[in-house]
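Every protein chain of the complex appears in place save one, which is left out.
And now, chain A:
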Amino acid sequence: MIRTPLRPLARILLARQKGENPDTIERENLRLRHEEIRDRSRARAEVRLLFLSLGFLAAFSTIGARMGLLAATEPVEPRSASAGAQIMATRADITDRNGRILATNMQTNSLYAQPKDMVDPGRVARELAKIFPEIDPVALERRLTDGRSFLWIRRVMSPEQMQRVHEIGDPGLLFGPREMRLYPNGTLAAHVLGGASFGAEGVSSAEVIGTAGIEKALDARLRDPAQAGTPLALSIDLTLQAAVEEILETGKTMLNAKGAAAILMDVRTGEILSLASLPAFDPNDRPNPLVKGDPGDSPLFNRAVQGVYELGSTFKIFTAANALNLGLVAPDTMVDANAPRKWGRFTIREFQNKNYGPLLSVHDVIVKSSNVGTANLALMIGAERQAAFFQSLGFMDPTVIELVEAPGARPIVPKRWPDITTITTSYGHGISASPMHLAVAYAAIANGGVRVTPTLLRGGVPQNGARVMSPETAAASIDMLRGVVAEGTATLGDVPGYQVAGKTGTAEKPNAQGGYDEDKVVNTFASMFPANDPKYVLVVTLDEPVETSGSEPRRTAGWTAVPVAGEIIRRAAPLLGLRPVVEPPPVDELTAVAN
């Protein structure tokens, strides 16, 4: 670019000649130059502004177009990302501890009608009644023709039924996909699983929600989409559960019992390996709760967890263990067991008005199940320490097992604790708890004195709970319980090789009049095996059993719950992988043989 000089020499000289000020030329030139510069920069700025506005226009129109596109298009699933199992299954499966399925989902269809599109409602109603016997054709036809535009007919149906509905061929009948909860094992572990039903229902899907048992207690976990692909593994062992339920059912039938319950529990981990309650129900077709009468008579009632009974003499070992733990007695200390014993206006008797006294060792008090001996032990302990011991064993609070029924089963404990309460609770009367409470308390004895929390989830980690008694006390208690089975009231429960230890309990049922029914009892046998190193606790409870093989009906636990428990141990122990211990024969059975 050729720059114009500010003081061109020719014009300067000319101006000087004319006597003008040459500086005006310079100023004029400077002005012109500035104007030129200003024009150039304005043009440049205009171009820049143009580009800038074009850029903004492009950006905003892109964003606007994208937003419009997003708003206007139908949503589609991302096709390039791989879908995991969690999208397929809405509710996680439940398996037993070995991964065998206890609850799973199945794709079925629901049936609904849009009567406005229906060609011949009368024929549809008649044909549907042929397929589904519970449908009343007259009522259905009335509902199809009363002017409504939508009607549910079936929630779920089998593929065969669906095909037959297809064959009716009416355009007003429509199907919606349904994910249905399926319990392939039928009544097995019904009380643990509970059941499921539909929550909010739409045409294209319905939510499945748990209605009872672990399905309801862990509903959030089972419905969590992040964990839908991982089955919930329970501590229940399907094979064991089947064996326990089979034997319990046989026992219940043979002994004419109204109901039965059994709990098999690992004493260190607190895992429940089997939890049975009879009568049972089919969770696939869960019956309705009873609207009148005793809810305890319903098959839905979980006797093992919800059933709160006076558990009778099974409590005596807690009194003995407490006295041992406090250092008041040793197993061979002689205590007063002279029956009957008067206490105020009450008389404490033994079974069948026997008298085991006047003196009995603590060991024999348990073995012979002496009420008077236990009462005297309890009086030595005192009310406060007795209540505290029951509290530490968990008899004052509901169990914390993963069942929705558990928190409602609060033990019935005395409000005040006078001496007579101390006496009756020492042998399990006047205090009511569930078999689950009893299993937890026996597990504390069996594992050497540590409280465990029962669980239905597979974990397998030994718990490090609060210590409730010293290991020495626990060992002495186990020894006494072994005595009960070896020589006491529970000899029918001795299983060769497994050294069963346990305590029987027979409690008369309270009646509506506030007294006790003599011919209605709850029999309990709480046991642990093998006695030299207890690994499992088994609690068997029978409701109103009677053993009629003898000349007169027998209602003590030794004749009812004990043989059933013995049979369960005989079947269950090999399944648990417990090798029978070869016990040395008693000395008097050894015969000297001459060389």
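The rule we apply is simple: contacts are C-beta pairs under 8 Å (C-beta built on N, C-alpha and C of every residue); 3 or more make two chains touch, one makes a residue touch a chain; residues count from 1.
Please note the rule applied: contacts and distances are computed from a predicted model.
Q: Under which of the names "Carbon-monoxide dehydrogenase large subunit", "Toluene monooxygenase", "Phosphate signaling complex protein PhoU" or "Cell division protein FtsL" is the non-displayed chain listed in UniProt?
A: According to UniProt, the chain not displayed is called "Cell division protein FtsL".
Q: In the whole complex, not just what's shown, which of A:A15, A:I101, A:M254 or A:I420 touches the removed chain?
A: Residue touching the chain left out of view: A:I101.
Q: Decide which residue listed in A:L193, A:V305 or A:A573 touches the omitted chain of the complex.
A: A:A573
Q: May I ask which residue of A:L188, A:M265, A:L278 or A:V522 touches the chain that does not appear here?
A: A:L188
Q: Among A:L128, A:L193 or A:A243, choose the residue that contacts the chain missing from this document, as touch is defined above.
A: Selected residue, touching the omitted chain: A:A243.
Q: Contact with the hidden chain only, please: which chain A residues?
A: Per the touch rule, chain A residues meeting the hidden chain are 79-80, 82-83, 85, 88-89, 100-101, 104-107, 182, 184-186, 188, 238-239, 241-243, 246, 495-498, 570-571, 573-575, 579-580.
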